[in-house]
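Sharing a structure here in structure tokens format.
For this view, one protein chain was removed and the others were kept in their places.
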Amino acid sequence: MPNQPDLQLWLIPVFPLIGAFLNGTLGRNWSKGLIAGVAIGASALSFVWVVKTLSALGQLDTAHVERYFTWIASGDLNVGFDLAVDRLSSVMLLVVTGVGTLIHVYAVGYMDHDKGFWRFFSYLNLFLFFMLILVLAQNFLLLFVGWEGVGLCSYLLIGFYFLEKYAGDAAKKAFVVNRVGDFGFSLAMLLMVVQFGSLDMTKVFTAAKAMPVEAQSGILTAIALLLVVGACGKSAQVPLYVWLPDAMAGPTPVSALIHAATMVTAGVYVVARSSEVFLKAPLAMEVVAVIGLLTAVVAALIGTAQNDIKKVFAYSTVSQLGYMFVGLGVGAFSAGIFHVVTHAFFKALLFLGAGSVIHALHGEQDLARMGGLRSKIPITYWTLMAAALAIAGVWPFAGFHSKDAILLAAHAHAPWMFWVGVVTAGLTAFYVFRAIFLCFFGEYRGHAHPHESPAIMYMPLVILALLSVAGGYLPIMDWIAPLFPEAHEAHDMTLVLISVGFGLAGILAAYYVYVLKPGTAEASAARLGGLYRAIANKFYVDEAYDAAIVHPLEQGSRAVLLHGVEQVVVEGGLKGTVAMVRGFGGLFRHLQGGNIRSYAVYALLGAVVFLGLMVAKGGSQ
Amino acid sequence: MNFFLISLIKTGIVAGAFMTTLAYLQWIERKVLAHIQSRLGPYRVGPHGLLQPLADVLKLTTKEGFVPSHVNVFFYVLAPFLAVLFALISICVIPFGPSVEILGVKTDLGLADLNIGVLFVLAISSVGVYGIALGGWASNNKYSLMGGLRSSAQMISYELPMAIALVSPLLLLNDLSLRTIVNEQAGYYLGVIPKWSILQMPFPQVFSFLIFLISAFAETNRVPFDLPEAENELVAGFHTEYSSLNFAAFFMAEYANMVTVTCMATVLFLGGWHPLWPAEYGSDYAPFALLAAGSAMLLFHGIVQPVRGRKWDRYSMPVAGLVFGALSLLFLLPALKPVLVPVFWFVAKAGVLLFLFIWIRGTLPRFRYDQLMNFTWKFLFPVAIVNLLITALAVALQGPKG
Amino acid sequence: MPQLTAVPLSWYLILSAILFALGIAGFVFRRNVITVFMSIELMLNAVNLSFVAFSHQLRQVDGQIYTFFVMVVAAAEAAVGLAIILTVFKNRQTLTIDEVSSLKN
Partner (left out) sequence: MDLIFFLLFASIAVGCGISLVVQKHPIASALSLIGVMGSLAVLYLLLGAEFIAAVQLIVYAGAIMVLFVFVIMLLNAAEEAPSRKTNWPSRLLGVPLLAVFVALLAYLFDKMSPSLGTVTFGAFTTGGKQIGRSLFNNYLLPFEVTSVLVLIAILGAIVLARKEID
């Protein structure tokens, strides 16, 4: 791209990389202040650089691409190390670096007493690096690098307290489940190479644009669906969402940054990025929408019955991601991305607030042992309240705008989706406020001595709170809308009112159940009986997986391999085989005499044969 | 054909001179040592033992070449041969004087002029180890083996500082051909200070000269580094088992190495054949003056005021005086002058260095083995490298030669 | 007489081939570790010869550079290899490679 100014895009990811490197190598014997300085400095620097770049790029009507060097050149496949910024990625960049920086700051306070301080910040910076690569990548392979990289970092950070078993298990779970998705993603890439002979996004998308819309299914649908599989893994959609709740084993800032704000939205980002492909594959779009809806409902239901505050928010994350998928699926890409942004604000805020609560209660995470903290930790309370209102989609908070955009699009696409969405919205409001009320209202049910978090922790809270109050008015949709050919629905007031109404209804219900008449919850739970138990046990999904996949694998392998193959085939065939192998091996045993000299002789033999061929070919030249 | 003829003649001359030097070097050494230890030294054979070398050669040749029964004969015989060979070869690249014209024939003083003379000398001296090592090993005798091992270790170890010390003047003179190197050192600062690389700007090579000398002592197994033949530890080291001509070969090799090394030092550091002070101050007449003075002294002591000594001195000394006078007159002949004067200067410098060798042998005690190794590896080598770096820096700062 | 003064390049190559073959022979037939090692050095030398020959033919200095590198690496290799041989000898008092096979079987 000669005509474009060289803006040193590569600096954006490199800053965190340097930070990660410094902290990772030297941090061990640095003072906490220095480590924090390096980490925050790195992320802040890249944030500044993003801002500078964007301001330099101005309107950014066409993507700004910078090609650095050819990474892989094999045959006609040529993968370069290219970074690009367009309106979509610019939004993501701002979110990642901005929220990331805030969370870094917060983490300094949160992790203060941790021995792994340097390790933590090194990982965090590394994560930022990979995430930025993911966002900036101009071809799918590079994107995949970032994709895997963030997976790695999330693994490292979930398992940060690797001394506890549950952390290790959760990390492993996340990693394995993500592998499933990554498998789909890599297959998608292979298909692209086969189909378009390139992984460069502009090439692929222009090629896809040229192709006709596939009524039934076709190569594009295949690619799209495989991408969806990948996205499901990364963005914790049904059926691959199970890892996300467990991922809360990591430190809370991690949950906020990786498992709420940035990484989990990578799937959404990828789908939006390959909108060209999806628009040609309506089937895939449909699948996305349904998956999203299903996820939203299921997660919301489960969320109502969780007692671990972080788990609650985790499930709400899952269901919000579901919302985003609905948005994408019904073709409202900009709405989906918009929701990504607002969600990043209020969900990060929710987690950080939860973290601050946990911090205040010295690591207590059970809602049953909280309550009445409103007066004890007011700042946390108010900020959390803002976040809760935002997620409940109450006007004028951030969540309202994005969620409504999605719901309107859904209605335009298929009314039943709208209604399901609205109900889910009500559920969301209900269980989020359930958490809030259980945590802050009533009288304190714990034994610790709550204390407000230090300034370094609640400053980010405040900032995020402001964002989640006013974030809805950011002109993000108008900014990225031109990227996507989508019909803008007329702003239907009734629908808006309906959704808001459901939200408020959910809040009120929660208030009634958990504040006015404590105990009704248990009663209703008793009344619901089996359903409630099912919900409380997350619909036995994990057990189902155990029963359906893990256990059969074990049993099956034992049955088939041990009793079947081993004892029948192997034992039976062994005799004959052994005899055969003996005879055969007797021939070749001397070739493997472990005597290097004879190996040399064989090499010589090879050389002679080769020369003989040359002579036979008469090939002197 | 002409070329071959001239080369042949030159080779003959050089070889003859070289051999005689070797023979008489030994006489000189014994004399000097004797006088350092206030003895008289060889005195019987010929006037002041002047014929002593001849006698020695006779003795060594007529001795029985005894080959012990327990040795590995082939290598036992091969070793001294190798030693002498490698000791003598490197003389053939040493330039003794400028290219001159004798009887209408234009030629260089010196046998050959390789483009890589310095490297050649280094290579030969690095191969020179084999003679001693093999000798020590072939003797099949633990003392000899120890001597051989020691000497090979010592030589390898001192190769490095020597080579590095050689490199730094090369940086100043930036060529590998010895003749060019000497030419590079022509001229005088302020009209008087010679431009030898030991004094040459930007960084005088005093240190590398010292390092070179020290490692030269080790290379030639001279005191204080003569461990391979440390009598009180290893009988006579690697040539314990050698006798007659084989022994003589080793002996000769040692002296040949000395001469070669001193020649190298002269060429590389002391400006080869360039006189100590410029010709306009009459440096060309220095040899004449020196020899004339010598002859005058001899005549005086022989005729006017004979010292108490052998009565033959009454006759031998005047004769020697006359010979000296004749020689000194040779240096005045315009035909021979351009040839002889540079050679004289070259020989004079080499001679001084040789005297230094002998002098030190008479003065210093022997090193202990560990001291020897520590000295080279922990002191000499680093110093040489530092010196090289400084030189390189200086040259780089000075920029390319105009 | 030009054909007397000029040597065909192929002769150099053939020479290097012969030397290489000799190296292989040493490597294959000898049992003394040190000798085997020396045969390897011989092979390296043979290769060097062809390098230099080609650099002469192509009028390029690169071949000689490669030779230079080969020498340096050979030096390093010799240092380490001989050290290994010393250690092996220290531990099992033999230089016959066939007897240094405790890792086999």
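Labels A, B and C are assigned to the chains in the order they are written; within every chain, residues are numbered from 1.
Following the convention adopted for this analysis, contacts are C-beta pairs under 8 Å (C-beta built on N, C-alpha and C of every residue); 3 or more make two chains touch, one makes a residue touch a chain.
Quantities reported herein were computed from a predicted structural model and do not represent experimental measurements.
*Asks:* Which shown chains does the hidden chain touch?
*Replies:* Across the whole assembly, the hidden chain touches A, B, C.
*Asks:* Thinking of the whole complex, not just what is shown, which of B:Leu40, B:Ile156 or B:Ile303 touches the missing chain?
*Replies:* Here the residue in touch with the unshown chain is B:Ile156.
*Asks:* With the missing chain put back, one of B:Ile36, B:Val127, B:Leu245 or B:Met373 would touch it. Which one?
*Replies:* With B:Ile36, B:Val127, B:Leu245 or B:Met373 as choices, the missing chain is touched by B:Val127.
*Asks:* Tell me, which residues in chain B touch the chain that this view leaves out?
*Replies:* 75, 78, 114-116, 119-120, 122-124, 126-127, 129-130, 133-134, 136-137, 145, 148-149, 152-153, 156, 159, 176
*Asks:* Spell out, residue by residue, where the missing chain touches chain C.
*Replies:* Residues of chain C in contact with the hidden chain: 4-15, 17-19, 21-26, 28-32, 34-35, 37-39, 41-42, 45, 48-49, 52-53, 55-57, 59, 61-62, 64-65, 67-69, 71-80, 82-87, 89, 95-96, 98.
*Asks:* For chain A, which positions touch the chain that isn't shown here?
*Replies:* Counting only chain A, the missing chain is touched by 590-591, 593, 595, 597-598, 600-602, 604-605, 607-608, 611-612, 614-615, 620-621.
The rule is simple: only the chains that are shown with their structure count from here on.
*Asks:* If each protein chain is taken as a node and each touching pair as an edge, is the resulting graph a line, ring, star, complete or other?
*Replies:* other
*Asks:* Tell me, please, which chain's centre (mean of its C-alpha atoms) is farthest from the centre of chain C?
*Replies:* Result for max centroid distance from chain C is chain A.
*Asks:* Based on mean C-alpha positions, which chain is nearest the centroid of every protein C-alpha shown?
*Replies:* Central by C-alpha mean position: chain C.
*Asks:* Taking the mean of the CA coordinates per chain, how far is chain A from chain B in Å?
*Replies:* Roughly 81 Å separates the two chain centres.
*Asks:* Which whole number of Å gives the spacing of the CA centres of chain B and chain C?
*Replies:* A distance of 37 Å separates the two centres.
*Asks:* As a quick test, compute the distance in whole Å between the mean CA positions of chain A and chain C.
*Replies:* The mean C-alpha positions of chain A and chain C differ by 57 Å.
*Asks:* Which residues of chain A touch chain C in the complex?
*Replies:* Interface residues on chain A, with respect to chain C: 594-597, 600-601, 604.
*Asks:* Under the touch definition given earlier, write down the residues of chain C that touch chain A in their complex.
*Replies:* That would be residues 24, 27-29, 97-98, 101, 104-105 of chain C.
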